[in-house]
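Excluded from the complex is one protein chain; the other protein chains are retained at their positions.
Labels run A, B and C following the written order; every chain starts at residue 1.
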């Protein structure tokens, strides 16, 4: 599997009094991208909950902030699955800006580790086989 | 019952690129004040859910924005219960700024109507008697 | 002018522990729709700030909550310009759900009043002629 991208537009709600996007909000963009990646494979999290009683929870996240995004910016959130375990997933994630001159620059890079857990117990459970078989980590870039 | 107040401090998360508090966030401050008012009577929403299977949902809200709040401002959210029905509550709510010179000015005023609903059906149910008896709308100001 | 629509997808960030979209977040959806309406006319707020030193600020908002939106829902935010003054704009705004069976239902309706203000003084100023000429309130539905 190659990288997956999801477009993000910056609104007032995303910005702060520094005139830039608030640092916690890139984690929202990361999550939107993971959700759309899952949806692009034909799944959504509501159905996974209902059918399998599982939910993916974030175990750890890291982010490096290189350049700020601003109001009205047109961004793309990207991800690449880097590790697929029995009950865990790991992603490289990033946010790029699509400049009006056609160039693209990376604003934030990060890494996110998810665990598959039972909704009731919140304890780790294996990713269901039918879903595990569909997920494939990327080859090295 | 007289007015109830809850302190609010403004952080970066609350502001937007206009340099002021984002307009939707005053509804968060309204809710914090309602929650603390309920807690001051000895209740919290988690317990109401667990014990009674009820939850209060917002039916309508209005807000008038008079002056903007800014980063580091010290505010107070206030409320007054104006109507108590069998399954509904109505509040006047507002947010004041406490200025460093000791003066106070009103930034936002509003009104919120809540319904008591069953958690499962989301249909209106009467406010439990023991709670209804504790709630008293304010006299006219 | 007829109604303008902007698609909204519901992510975890939009929901709360009640399992539904948090009530303040519909005001974000209202704002995204106003921003995209302006952009569809060829303007964005960053340019208006830079070129004219003006910003639109919300003077008042009201919202009626009819049905809750949930995780993964596909919504549309809509608006209709209902009043155009020299320094003020008023909109009817709403959020519909696009159900998977092809039906559509209205979840939230509201009304928003904006003022055009100078960025430095935050005092009302006339909407620039070139922009005012482009804006046309809707005829009655």
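General remarks:
We take it that a contact is a pair of C-beta atoms (placed from the backbone, for glycine too) under 8 Å apart; a residue touches a chain by one contact, two chains touch by 3 or more.
Predicted model only: the values in this text are computed from it and were never measured.
Checked against the full complex, the candidates A:41, A:58 or A:84 give a single residue touching the omitted chain, namely A:58.
Listed by residue number, the positions of chain B touching the unshown chain are 9, 11-13, 28, 31-32, 35, 44-46, 70-72. Interface with the hidden chain, as seen from chain A, comprises residues 18, 23-25, 27-28, 31, 55, 57-65, 68, 122. Looking at chain C, the residues touching the absent chain are 12-13, 15-20, 22, 24, 70-71.
One rule holds in what follows: only the chains that are shown with their structure count from here on.
Compare each chain's C-alpha centroid with the centroid of every protein C-alpha atom shown, and the nearest one belongs to C. Once the centre of each chain is set as its mean CA position, chain A and chain C turn out to be 27 Å apart.
The distance from the centre of chain B to the centre of chain C, with each centre set as the mean of the Cα atoms, comes to 24 Å. Distance between chain centres (mean CA atoms), chain A to chain B: 34 Å. For chain B, residues that reach two or more other chains under the stated contact definition are 18, 24.
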